[in-house]
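What follows is one structure encoded as structure tokens, with my remarks underneath.
Part of the complex only, each chain left as placed.
Going by the order they are written in, the chains are A, B and C; count residues from 1 in each one.
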Amino acid sequence: MFDTIVARSNEIADDLIAVRRDLHQHPELGWEEFRTTSIVVQRLRELGYIVRVGKEVCEESARMGVPPAEELESAYQRALQEGAPEELLEAMKGGFTGAVGILENGDGPVVGMRFDIDALPLAETTDPEHFPNREGFQSVHANTMHACGHDCHTSIGLGVAQLMMEMRDQWSGTLKLVFQPAEEGVRGAKSIVAHGHLDDVTVMLGSHVTASNQCNEFDIYAGAGGSLATTKLDVTYTGLASHAAGAPEKGRNVMPAVATAILNLYALPRNSQGETRVNVGVVHAGSGRNIIANNATMLVEIRGANTQINAYMEEYARRILEDAGHMHGVECEITKTGEAISLESSPELMERIDRVAEQVEVRPASPNRLISPGSEDYSFMMDRVQSNGGQASFIRILVDSPTAGHTVTFSPNEDAMVRGVRMFVGTALDVMALR
Amino acid sequence: MFDTIVARSNEIADDLIAVRRDLHQHPELGWEEFRTTSIVVQRLRELGYIVRVGKEVCEESARMGVPPAEELESAYQRALQEGAPEELLEAMKGGFTGAVGILENGDGPVVGMRFDIDALPLAETTDPEHFPNREGFQSVHANTMHACGHDCHTSIGLGVAQLMMEMRDQWSGTLKLVFQPAEEGVRGAKSIVAHGHLDDVTVMLGSHVTASNQCNEFDIYAGAGGSLATTKLDVTYTGLASHAAGAPEKGRNVMPAVATAILNLYALPRNSQGETRVNVGVVHAGSGRNIIANNATMLVEIRGANTQINAYMEEYARRILEDAGHMHGVECEITKTGEAISLESSPELMERIDRVAEQVEVRPASPNRLISPGSEDYSFMMDRVQSNGGQASFIRILVDSPTAGHTVTFSPNEDAMVRGVRMFVGTALDVMALR
Amino acid sequence: MFDTIVARSNEIADDLIAVRRDLHQHPELGWEEFRTTSIVVQRLRELGYIVRVGKEVCEESARMGVPPAEELESAYQRALQEGAPEELLEAMKGGFTGAVGILENGDGPVVGMRFDIDALPLAETTDPEHFPNREGFQSVHANTMHACGHDCHTSIGLGVAQLMMEMRDQWSGTLKLVFQPAEEGVRGAKSIVAHGHLDDVTVMLGSHVTASNQCNEFDIYAGAGGSLATTKLDVTYTGLASHAAGAPEKGRNVMPAVATAILNLYALPRNSQGETRVNVGVVHAGSGRNIIANNATMLVEIRGANTQINAYMEEYARRILEDAGHMHGVECEITKTGEAISLESSPELMERIDRVAEQVEVRPASPNRLISPGSEDYSFMMDRVQSNGGQASFIRILVDSPTAGHTVTFSPNEDAMVRGVRMFVGTALDVMALR
């Protein structure tokens, strides 16, 4: 069984690369993965999966950080022009991207897998030495780039779909392949969980490529921990403009509100119960030098070692934001545009993954758990499964890249995808094998 | 008539000095002028005035910035020990100091005069060259000093009382001599007005000594303007202490509340309608280096060119103070401890004062109105009289002093008091003379 | 003589409107007035004026707030496409716009006049009731609008040029017509003064249209005062980006620097010597929610009742800006992009203007001086003339507009231009008339 996995994964290596490069060339931002989703749906249907699409994927009211209607429409039209079939696109109108492929294959465990599919708002480097530039598959979408490897994740997902279908006589149970939109900004996972897709899953797998200088020694970490719960807040202040020399007292000035918010947010108390973070990443305020500024937007994020700490931080931050506005007669509107909880891989599942790795010629790292202070909304999926008594893990696939994720020169080695496919298929079969 | 005033004022010059030096040696803070008031009351009664004392002077509920009971009691005991008669003191218990002397002398105008009697919380200089030190009448009360000349004002008031009584056959009308407590911190005048003492006054006179390098040229300004409306606020923040390393998140920290309040108060908008001022003069916060601070007090004042601007500033300042606390879970208590409105001397009365000055050998300045950005709660008395159709002015008596008022080396030339007496008596007689 | 002025100004009224509408339709921002300048230069030459252009107008090193080269180039190309003659444009390359027309007409006084020609970065309203929309001469340049009436000023200037030439046998002396670029942001005047054009002027006139509800009563104010000295500062902070969760301590964060600067700038002390203003009108900072922000730009302005107060404010503001950056390891770059001093019209000249107004059927307001807290860099021209012993005034031409200047619905009544022409020509002739 494991030998077959090794052999077949090698054989589909070129397909994995081809799919990945097509996606890399046509990156789409969160909730705008129209073309990407249509490719996934087509392939899953070809393979014989039952496929959930459109409003069957994400619970509408639980989606966060959905772009404005015009932006969605413009991305939709682009997908149409790039050849995505209108009959597939239709269900996604208004940002209902993502898909769930289901294969009911007899009694047994329900194994879930998460593959995230969205790109980042970055302009890919024009450096001719950048691998996609050398090979001619660089992004053709302005200011959009697969700089976090989700193109690889999606391609891995489709490879996994193929092998699981091919080997369906060797396992019994149910397989759910979740192609998640809008992971960037931690906006999409919660709405998939809210729809109930994870409710019957007993073993959950997700992964992420990670640039590492340990690639010579290890291929994967079986699990992860230490990630931070997080909340993303978009803040809008609305005041009243007036001439800064003629009648400064007639305005309601957002500037001191913004400044008070920034300083007090960073000054949120350290926490004896665990790590915290806070950041005001972007501020745009005001319309002219001699006008008392009447508008501001701020992109804020907070994090905590666990959900409770994060909730403490969020509540405090909201009070600061509102009061900083109120003291200057300025209205404050706060929108939650993203959210993740902390995650901790299940120890037994990590041990299983380590065992499988040895079988499928993948080198597991030791200790087998990568601690990192980032955030991932896949945590909601893990939490749902673990809360129901199931097991879940978040595998880190080490890659060799000149720079880290979220940079414009990020470029993972493509052969890592083969190892990703092996780990998903190998672990799933280890769980569901007919023995 | 004016000749008599000049002659008699010269004859009582030594008495004026004696009274002033006794008061200078025994300065009393606002609402604690027990000994001072008893001297005033005794003298007024000797002269034959009807005298209002105790709760007949200041409306109890309108008094501001009254010191704590223990402090009042301790000042009271000191006055007793220094020989103030207990039968006089009794009515003043609890800080009901000040007195109003009334002389009803036939039909005619009602002329009011204000003399303020309190001292400042300053330690008089020990410099042997300081005039009171040289002459041996320096303050014997620790950290208390007549550094604003109210000792002179009180002495002038008693001199005026004597001459007006002596010359009562030359005028007809009613005279009201208001000896006001707690002018420092602008705490007392409003409660005297609230009691109704000014309601029937048709001409109101007040004065203040002012250190000036124009003494060689002028003796007085007939009036004043440009003073700022003001509000004094005492602010208390109450949070929750916790160990700064062990559990910073368990505290409710007053420090960022204090800091946010300070910066935002100073950042209150400039006003196109007139001058504004704001100051956080004193801050005390916290109890130990490694404790999240749970208490703070701040002494704040705001000012505006007129009552409306000051009200705008006060409302805004209160919102800042409250919201700065609220955002950190910190309770905020704000007490108004002083208040004044702006003042503007009546032009016709200023002209009359100028004319009188020439008659009583006092040199009036030209232009006759001193503009200054300070604040005075005598403004409430002026406002009441002017609102009722009467006239009011605030005479500035120029004095020669090595340093300005509110310094520990302030020392006016004592002969200025003679000129003060002349101006009050001369103007009153000019108004009420039997012709 | 004055009759001729009234008659001729009425006869050219349609020309004034035509020129103004053409300019209104083709507004150009400061230092980009390529088409506008070429129209002015052509007309002045037709009329027989000696015309200074290109680097002969503004001293290169004293120009402030010149846009980036690409922006200048793009505006230049637009002017070419709109038909401005290349031989005229050439001298203006790199933003050397503006012109000075000179008529040496015998011995006598040197009279200078200032007409400003630039527009504002505003998108004109699309409201069909807006007068330019009704009449079809609305701006065809995106986000650019003559919302401050400089189209009228320029048209008045050309009308004045025509009448002064026509009537040249009635006066003797020298006339200098300064068509100033980049008044908005107070960027241009100083460089014209630096070039020496004002050095020999003995009487200087400038004007500005002012929306007023007094139009039924008055047509002009003969002079102005109370304007504030001002400095415009562009501030750039450069820090170091890092991941806000992964390594916040590795970044150098511009956000707390920006916030500290904002609060402390607004908290600059009030000044007992006169009015002050400060504004942070625009802030853009940061590149992503989860990135420690490494860049920020702020548009700041400060003002003071006079040059000394403004200098105090500027020095203090620069220290705040630099130290707020330095404390966070953030580099601060400050560029002065505009500057004006305060202005005060010469009393004798205002009286002359009032007398002239009566002669040319224009109603002068009384008192004749408009106090306003704005800023104008024409003040540099006035100051140069007044410092040399000459006289200068700044005439306010009252107009009827639905909204004030600097709004997208500003629309002055066009017949006011006739009165503007009369005042310039009338006053100049009154000064230089052959009697």
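For this structure, a couple of remarks:
In the analysis below, a residue touches a chain if its C-beta (ideal position, glycine included) is under 8 Å from a C-beta of that chain, and two chains touch if they have at least 3 such contacts.
Note that the coordinates shown come from a computational prediction; the quantities given were computed from them, not determined experimentally.
With respect to copy number, the whole complex recorded in this structure file holds 4 identical protein chains, 3 of which are shown.
To be clear about the criterion, only the chains that are shown with their structure count from here on.
Ranked by how far their CA centres sit from the centre of chain B, the chains are topped by A.
Two copies of one chain, chain A and chain B, form a contact in which over half of the residue numbers belong to both partners. Core chain by CA centroid proximity to the global CA centroid: C. Rounded to a whole number, the gap between the C-alpha centres of chain A and chain C is 52 angstrom. Each chain gets one centre point, the mean of its Cα atoms, and the points for chain A and chain B are 69 Å apart. Contact of a single residue of chain A with at least two other chains is seen at positions 245-246, 248, 256, 260, 263, 292.
Within the complex formed with chain A, the residues of chain C that make contact are 185, 228, 230, 232, 243-246, 248, 255-256, 258-263, 266, 277, 279-293, 296, 299-301, 303, 372-375, 406. The residues of chain A lying in touch with chain B in their complex are 245-251, 253, 256, 260, 263-264, 267, 269-273, 292, 312, 319-320, 322-324, 326-329.
Every residue of chain B that touches chain C in the complex is listed here, in rising order: 263-264, 266-267, 269-270, 272, 275-278, 373.
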